[in-house]
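Apart from one protein chain that is not included, each protein chain of the complex appears where it belongs.
Naming follows writing order (A and B), and every chain is counted from residue 1.
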Amino acid sequence: MNKIIEVKDLTKQFAVTSKLGAKTEFVKAVNGVSFDVLEGETLGLVGESGCGKSTTGRLILRLIKPTSGDIFLEGKNINQISDKELRKIRKDIQVVFQNPYSALDPKMTISDILSEPLSIHKVVHKYQYEKEVKRLLSLVGLSEKDMKKFPHEFSGGQRQRIGIARAIATKPKFIICDEPVSALDVSVQSQILNLLTELQNELKVSYLFIAHGLNVIRHMSNKVGVMYLGKIVEIGDVDEIYNNPIHPYTKTLLSSAPIPDPFNDRERQIIKGEVPSPINIPAGCAFHPRCQHAMEICKHKMPFLKGSGSQHKVACHLIDYNEKFRGE
Amino acid sequence: MIKLSSIRKWNFPLIIGGILLFVLLITSMYPEKLATADPYGKQRLEFQVDGGKTTFVVPPVPPGDEYPWGTDHRGRDLRSLIIYGCKITMITAILTAIGRLIIALPLAIAGAYKNKFATWFIKQFNILFSAFPLIVVVLMLSNFALFIDILKKDNFIVVLLLTLFGWSKLAYVLMEKVSEILEQDFVEGEIAIGKSRLEIAVQNVIPHLIPSLIVFFFLEIALVLQTMSQIGIFGLLAAGGYYNADGDLNVPFEFDWASLLIFTYMFFGTDKIYLIIYPAAAFAASIVGFNLFGEGLRIEFEKRTSRVITFIRRIPSYVSPLKLAYEIKNYEQHKKTVIIKLACYTLVLGIIFFPQPPSLYKFDSAEAFNTIEEISGDKYKGRLAGSEENKALAEYISSELESYGVKPYDNKYIHEFDILKSVNVKASTLKLKDSFGRNKELIFRKDYAVASPVTFSGEFEVEKVEVRDLIELNSERVDLLMARGLHSKVLILDLSVPMDYRHMTGALQTLAIIIKPRALLVIQDWGFEYDAPKHATIDKLFQDTVVISMSKEAGEELLRLGEPTIEFSVESETIANTKGYNVLGYIPGTDPEYKDDFIVIGSRIDYVGDDKAVRYPGTLEAGSVAAQLEIAKKLAQSEIKPKQNIMFAFWDGTFNDKRGSSSFVSKYALSGKIKSITYFNIGNIAIKEDSKVLLDTSRIFPKNKEAQEYIQILKDNARAQNIDLQYGNLNTPVLIDMTSRNIQSLMVSNPEKEPISTTMRDNMDMLDKKQYKKIGQMLLDTIVDIARGK
Partner (left out) sequence: MSLLEVRDLKTYFYIGNQVIKAVDGISFSVERNETLAIVGESGSGKSVTALSVMRLINPPGKVIEGDINYNNVNLQKLSEKQMCMVRGDRVSMIYQEPMMSLNPAISVGEQIREALLIHKTVPKSESKKRAIQLMNFVSIPEAQVRYNDLPAKFSGGMRQRIMIAIAIACNPDLLIADEPTTALDVTIQSEIMELLRSMKNKLNMSMLLITHDLGVVAENADRVIVMYCGKIMEEASVQDLFRKPMHPYTVGLMKCIPRIDSSVDKLYSIPGYIPHPSQFPEGCRFNDRCERATDKCREKMPELIEIHEGHKVRCWQHHD
């Protein structure tokens, strides 16, 4: 299977002027991220706030410009292309945004909203728009009666369906789902997740699924990457990671998530301290100030992603220096 | 029953603003239906005798029965002025608002997209104009002489200036608004589906902006009106009347409400406060109207999301003929839409091309052209007043009238009057000789014209005099002048350079009264390319001096010669102690109440006579006579019985001092035989150079309701004939006679870009036959309508 998206050492730095205006500091929102997504596959990106997962999504979408690194769409480097070419490849890379209440132009009817991508990328002939819009609506579970309505006449879940319809309108190869269910009610979340899964099976599209809910990520992804302060600390097959997490941070994350089962008594992994500010990323391993198992080397040397099984990579010195940890 | 609670929900600003705007709209579109008087009619100084007591009415007249809002200082009815001025005031304000929007919007969008130039430009402009308000800028500009003439010529310039200097605040506000829109989340969605920045600006930003744009548009109009009213008080930028660089007083015609405020400064602190109150109230009402409407719209747009905007977005597809063609092809699916669209197209086209009802009586232009040919033909030899030919002409006209059935007035068609002297300059030669024996012959009426009709010949020394030597005299300087022996010479005076007209008059006076040379050669900048008018007179100052006007080019040639002499002769024909012949015919009125009331239609039949070798057909002049005859014919032969008497007057001797019209006025009007006259003068019509037809109504009192109706009838008929009827300042000696006796007069004529009348160009080639037919029809219809009592 070929790689739809490949990301190599992607970095994004934001300049932040300090309060006095004198010093300019840099926030490394994304700090050397690499991964690939195969055809028909879903890569989940999970992490807490400030980890850079949303920024990564935006970088691939080229909504913001990377500071360094490369992005390949089906082998073609899309980092250094002209604006005009960029607009063309947007046909293949689409997005579903987090907030269904603000992602759609409130003054356009559904029909207009869905016709726009058709018209920009000439998906069908002008006079066929109406027919195609109806088809898209039925794909996402809405009726053609909804065509003339405005976004505010729909509930959050329905609006998200419209957002998804817009994303698939151009028959893209890759869709970035940026927290698509976080703003929705629980009973609606499952509907949307099912819809996304269904569409993936039908249209053979790949997803980058960004979320902070660990349970949602598990359900949706084939592979998952755990991010912390701009780096991927662990990446691999989803069942592997969830059943055998290796990185201390991953372990903590998994044990912190509340489980809806009052009879479940599990061991909690505690971490000390707070997530540091992305301006002052600790030297060496970014996680070391909060890690129970931190060693001397962790304070000075940054670990790289290494595979401890072909599909399971971790960025942690423990797997080198502590036999006990391997395979645990 | 309307519930009290639901009234609270009504959008009052929108309703009240809407009502005010509707009133303004109606006033702009149909001023003639609302105003009682023509806005240019002037109430002149008038004496009223009321049982032994004499009062006089002098403008500005305070509000009263006849003038509900009073008159301005020139005597024009204030209420009519304001009503008629509504349209141009509104158009000026609206065009300015549109202009500002056109400049502001792209700059605002560019600025919101963080374009450096746009943001800088907007910011700088704003700073500049908060320090220097618009009024001050205009004040500064108006001091540059170069600008004065341009500024005050046209309201278009007002629009331009107010736009160019006033767009920045709007741009700033819009820029904020666009930035706000761009910050919304959905914009990212639009970028993500692949839209370019321009596409997002047009397809997403502008629809979001439209509610604000519409609101700002109306509020901007209110702001412009405010600025206009302020500028009006300062007397800038508006057509109120001013002295231009040559020292002439220009009183342009077009007015708006701002110009009504100009001369009010003279009346501050007097009891003439109404002069300010009414125009100010008009401004206030319109400003409030636009403000309220804008606010009301803002409230309305914030209420719900607009079907309006989707509708606006769809408009191109609704009116697209391509789409209609597609729908017709797929008729089965789009039955309803196609039918509706076709119905709409038919309705619109029908309204535009709706046919006019035909005129009752057809103006027979072929007949008229025959008459013109007859009158301007060789037979009458240029129609010089006092000649035998003119008597024959009068007889011809009266026999025509008789054949139509028009009654003779006072039992006779032909009314004789005395003419002391009638002169015709028939030929002249002028040769320039210099001391080296070089000769130059000048062509009469091409290089020079004779301004005093005498018979004269000889060879003379020429000497040039300077204007500055002739003015500001004291006894010493006079002696100096006399010592030069100018009395026996032919003097050259160069008046072709720009100078203070007072200096010019002074110089001429000195020459006429003190020096009295044999002849005076005045070099003037004629400013036109064709022949000089035959009827050129420079001044009545000179008794025995022959005055010759020379073109600038010829004058320069003359001055280049060293110590020239001139040899020149003038041959003129003088008829002394002769008679002029007016022709007066009328159709009696049927209403005894109007026994002594006359509507008089007049044109001049005499002309300047032919030169020895050159014909002056005076076709255009003849045109008015022919038109009048045609009107008389059709009216007399119709069955119509007019209420008041309608007289057709053909004036003789109008190029002389003792005019036929003046004789008529003293004989019949002064004596009281005729109580009231409304006079309608037909001037030169259908000149090829200009399709505008001018109407001068300034000599009709606004309070004269009947005459105002006649004016309205004329305007309606002009519209029916598709004639571009405009107001103008027209003059003719006949009008002067009429006006001097307070007879209310109207005149219709074509303007002349360069002098045509009394030149050889006044011939059949210059007559626009199609236009003549239209104007003739318009006049005929007007008189017919008046006679029918419409």
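By our rule, a contact is a pair of C-beta atoms (placed from the backbone, for glycine too) under 8 Å apart; a residue touches a chain by one contact, two chains touch by 3 or more.
Predicted, not measured: the structure shown is a model, and the values here were computed from it.
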Chain not shown, its touching partners among those shown: A
Residue of A:Val95, A:Met147 or A:Val188 in touch with the missing chain, whole complex considered: A:Val188
Per the touch definition above, residue among A:Pro117, A:Gly157, A:Pro172 or A:Gly284 touching the missing chain: A:Gly157
Sole contact to the chain not displayed, among A:Val16, A:Ile64 or A:Ile259: A:Ile259
Touch list for chain A against the chain that is not drawn: 48-49, 155, 157-158, 185-191, 193-194, 197, 212, 214-216, 218-219, 238-239, 242, 252-264, 268, 271, 274-275
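Note that only the chains that are shown with their structure count from here on.
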Distance from chain B to chain A - Cα centre to Cα centre, in angstrom: 75
For the chain B and chain A complex, residues of the former touching the latter: 184-186, 188-196, 199, 203-204, 207-208, 305-306, 309-310, 313, 326
Chain B-facing residues of chain A, complex: 61, 63, 83, 87-88, 90-91, 94-95, 97, 99, 102-109, 112, 116-117, 120-121, 127, 150, 152, 163, 166, 169-170
